[in-house]
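Each remark here refers to the structure printed beneath this line.
Only one protein chain is missing from this complex, and each of the others stays in its spot.
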Amino acid sequence: MSHEARIFIGEDQQIIRSDPLQRVVIFVSMAGNTLGSHLRLTTFGESHGNSIGGIIDGMPAGVEIDTEAVAFELSRRKPGQSKLTTARRESDQVEWLSGLWQGKTTGSPLAFRIANKDARPQDYDMMQDVYRPGHADRTYQEKYGIRDPRGGGRSSARETANWVVAGTIARHLLPSELKCIAYVDQVGTIHAPTLSTPDATEIEAHPVRCPHEATAQKMQDLIERTKKKGDSVGGAIRCVVTAAPAGLGEPVFGKLPARLGAALFSLNAVKGVEFGSGFQAASMFGSTHNDTYDAKGEPTSNHAGGSLGGLSTGTPIEFRVAFKPTSTIGKSQQTIDLSGQVVQLEAKGRHDPCVVPRAVPIVEALTLFTLADLYLISKTDRL
Amino acid sequence: MSHEARIFIGEDQQIIRSDPLQRVVIFVSMAGNTLGSHLRLTTFGESHGNSIGGIIDGMPAGVEIDTEAVAFELSRRKPGQSKLTTARRESDQVEWLSGLWQGKTTGSPLAFRIANKDARPQDYDMMQDVYRPGHADRTYQEKYGIRDPRGGGRSSARETANWVVAGTIARHLLPSELKCIAYVDQVGTIHAPTLSTPDATEIEAHPVRCPHEATAQKMQDLIERTKKKGDSVGGAIRCVVTAAPAGLGEPVFGKLPARLGAALFSLNAVKGVEFGSGFQAASMFGSTHNDTYDAKGEPTSNHAGGSLGGLSTGTPIEFRVAFKPTSTIGKSQQTIDLSGQVVQLEAKGRHDPCVVPRAVPIVEALTLFTLADLYLISKTDRL
Amino acid sequence: MSHEARIFIGEDQQIIRSDPLQRVVIFVSMAGNTLGSHLRLTTFGESHGNSIGGIIDGMPAGVEIDTEAVAFELSRRKPGQSKLTTARRESDQVEWLSGLWQGKTTGSPLAFRIANKDARPQDYDMMQDVYRPGHADRTYQEKYGIRDPRGGGRSSARETANWVVAGTIARHLLPSELKCIAYVDQVGTIHAPTLSTPDATEIEAHPVRCPHEATAQKMQDLIERTKKKGDSVGGAIRCVVTAAPAGLGEPVFGKLPARLGAALFSLNAVKGVEFGSGFQAASMFGSTHNDTYDAKGEPTSNHAGGSLGGLSTGTPIEFRVAFKPTSTIGKSQQTIDLSGQVVQLEAKGRHDPCVVPRAVPIVEALTLFTLADLYLISKTDRL
Partner (left out) sequence: MSHEARIFIGEDQQIIRSDPLQRVVIFVSMAGNTLGSHLRLTTFGESHGNSIGGIIDGMPAGVEIDTEAVAFELSRRKPGQSKLTTARRESDQVEWLSGLWQGKTTGSPLAFRIANKDARPQDYDMMQDVYRPGHADRTYQEKYGIRDPRGGGRSSARETANWVVAGTIARHLLPSELKCIAYVDQVGTIHAPTLSTPDATEIEAHPVRCPHEATAQKMQDLIERTKKKGDSVGGAIRCVVTAAPAGLGEPVFGKLPARLGAALFSLNAVKGVEFGSGFQAASMFGSTHNDTYDAKGEPTSNHAGGSLGGLSTGTPIEFRVAFKPTSTIGKSQQTIDLSGQVVQLEAKGRHDPCVVPRAVPIVEALTLFTLADLYLISKTDRL
């Protein structure tokens, strides 16, 4: 490599590195951009850069890809679908860079790119100098020494569009009878009834993505009232996977709940994950919690939530995910700026008053990707 | 390799593989025995085999190891400490196989072994032919084709002794001012008050490991009453880590909650994990959930639970873990045997009526190991 | 995910899968597209698809990237630079998709794409039905069941453009005084003198990239004569890395030669790799092979080739890489077609008569990437 003269580590960078206070740490990477073990998604992209995208490694050749399904799932995730969500319009057209030929996978890595067409960095200008409460601004500033002034950088929820693409692709590896259906189970203090077989059509029929119509309407009212106040509200998503193969997962560190938990906690705003009986299990006795078998060998309940000892059992995989209220709100909030002065912040950008309706397809995508990865792993298990 | 004649894949195994019903799948590995990325624990051992143990890869050289601390933490995890826990006496003496010399790490892998001295496989004889409710027996049978008749095999909680060793070793990599303190927060419907700085001495003062004495006594009463009925009860553990470095974690798939979540969901009986406000966040508004900064730049609350955008912020890392009631109970339960016949099962073995007191040091160990791993990762991040 | 109806595993695919002869295996992925451990390159692209590219994960933030250096190195790899190489003109303009802002890395993954502008699939039409000797056609056909009819697919040397990009980026992490210089050491039976400090300018001065001018001329003559005959010729590249930090590498499975060896054997056409004394070592005695230390503590020779016990020693890292002659030749060759009939093949496409001049920057790139990865690993090693 003879081009040495132009390649160097800059002098000013050295100066920052030797900062005697060591407050500012620079030259820090944002690594860890790969999800999965045998089926692997590696992603890239900043919220307001020119594009986001990813590479899916490990997809077998010859699988006919339903690109309409990808577009459909992306449209479910897209902001601006209703007055309940932000008005940002993410175009979300997937450009396939490799791995597809005549509609089928070639076996080589599936690479894709989604252009960022509607970036409005000016929305964020006023927020450049303050640490937004509930955001990672301050930690980013301290860890990385730079903060992407054009939005959330790598921490933006825009990244989740990549996950929706990958989840829909991964879905092609799983049995066609498997169904992974998530829906909005809670908004604020409004809870939906627990459904053992939520219906996809009913979920999509309402913008809040709650299949119980009366509850959906109450949720919508709450979200709209909250929006008018310039506030945001939290919520929860419940997901049910039926007809998943039994035996997915490994018994020690590759447990199904551990893999799913890691994937779900990768999603911004998630504060809790529970499987089956979840936190209720803490209050229960073994004699009522155990899922006993009936005369046909079928479990009489599903407190296990679909896995025992880390392996899927064949009963529905059921879990709930709790989301905090959106951190960016219009209401005035006290915070500090970069110089440490107290300031009042009122966000002006386009922001969801409640993230859970849009998070539904993302929860499904992370679940499908994780199950497909465990499915490939299970194949290596066997001679 | 000239010894070919004796090496073959047996004929009878082939027969089982071609089982036309394909119900019995054999030749399946129980892979996934490594935790961590830059600091790696790889474990082995079956509940009632001759020993368990592990290899810790990535430990720097020259670190003086407090082997008494390892023994102390193992004694905290050990059954038989009080009438609240099983009477099994696991000797849990750590034999160091490599990586330590004159009390210091050599930098080469730390390998250790813990002999199984008190195995009583006969306790399990009666359960060989039935699928125990709440256990992975049936799934193991279907996935692996064999079920270790000498206890839980790889799914046994005995494995967690390895984790306690690894967590205590990992703790040596973290700043000495960091404190990771877990305690029993809930047993059945009895809740402890939320403590911002739980005291280790007060926790250890009571066999249930709840630092609030009046609550601890109620929990103990409940556990004893439950045990007398041949039943078991669930519970929850809360963990608080203070003085953890800010910036641990990676912004996408290596988020601190994702890594901790994966580790904690690796623990048998865990049904839920929540950080900071957790499932309460779903009911909250952004204007009250956001941790605003005061004039000194300190957050006025800790709903975030110590991380934002996946990175530790420097505020205490706080989370709760829900455990189901022990699956093995003395009460009679309906189940089926391997031939599909309905049977009544009354377990006779030595079993905890409530796992949470013993799980306290395990939760701490998994947390410390994960934080030490993220700490090593954070070092690679920087030029 | 409610879009189930369109997502399925196709029926015709099932048919192929149950082929009773089991000769055709389909649904096979071409996985393994990631190089490196702490600095990771994941690539995509088929020789004649719309683009190739990759994601570099683990790059620290704030590094000023010399994009001219990237272009310069790509131009060195490019075909069509002289009459010694193929006339294909690969445009090789790097489009950065993320990770760069205002000329500096942001710490987030560096993603890039290189469009394929000059694909001429018709050159390959005549070769669709035959197994080209020296190529992987037949194995691909048997393993993957499909063969990308538009060129080499994933096995194409076009992939190496991605590696040149990644190596040039990785070079920014290494000390500026480090020099990694490769040159053509052998073409056919013509050998260059062994140079301890090859000069980059002298190497680039001649199209064969041999810094010894008289030898370079002989090599050029041989290549031209070979080309006229419709034949190809092999060669070797020697690489010398000076001022590399001591201590790079891990003592067991992360040895410097093991990592470099793996990277170099990833390069198409490479048949051998040797470090320092290499295959000559087999003929030597310890008393002459050992690099003894002189009174200043400097080694008096460098048979070790820059590493001992798997770790770089601070002496120059020296190795040689042997390349087979290009497999595609104009001369008539006997082979078989897909139906098993004997045919005579005379390739018509644009092909290098000798790959080693163009492989020089690729060898450098793989070396730099591997060293930068080991450099990041060495940082994790340390408390």
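The letters A, B and C name the chains in turn, as written, and every chain counts its residues from 1.
As a convention for this text, a contact is a pair of C-beta atoms (placed from the backbone, for glycine too) under 8 Å apart; a residue touches a chain by one contact, two chains touch by 3 or more.
Quick caveat: nothing in here was measured; it's all calculated off a predicted structure.
Only one residue from A:Ala31, A:Leu97, A:Ala111 or A:Leu173 touches the chain missing from this view: A:Leu173.
Screening C:Thr106, C:Thr215, C:Thr326 or C:Thr367 against the full complex identifies C:Thr326 as the residue touching the chain left out. Considering the full assembly, C:Ala31 is the residue among C:Ala31, C:Ala71 or C:Ala115 that touches the omitted chain.
Considering the complete assembly, subunit B touches the hidden chain via residues 1-4, 6-10, 13, 16, 26-34, 38, 40, 42-46, 49-55, 57-64, 66, 68-69, 72-73, 97-99, 101, 106-111, 113, 144-146, 148, 153-154, 167-168, 171-172, 175-176, 179-181, 200-201, 203-204, 361, 364-365, 368. The missing chain lies against subunit C, touching residues 9, 17, 25, 27-35, 43, 131, 133-136, 138-140, 142-143, 152-155, 159, 186-189, 226, 231-236, 246-247, 250-255, 257-266, 268, 270-279, 281-287, 289-295, 297, 303-305, 308-314, 320, 322-329, 331, 333-336, 340, 342, 377-378, 380-383.
FYI, only the chains that are shown with their structure count from here on.
One copy, subunit A, sits rotated relative to the other, subunit C; on C-alpha atoms the angle is 180 degrees to the nearest 5.
Here the chain at the heart of the shown protein, by mean C-alpha position, is A. With respect to subunit C, maximal separation of chain centres occurs for B (centres as means of Cα atoms). Contact counts per chain pair peak at A-B. With centres set at the average Cα position, the gap from subunit A to subunit B is 26 Å. Between subunit B and subunit C the centroid-to-centroid distance comes to 44 Å (mean Cα coordinates, whole Å). Taken residue by residue, subunit B touches two or more other chains at 251, 377, 380-383, whereas all remaining positions touch fewer.
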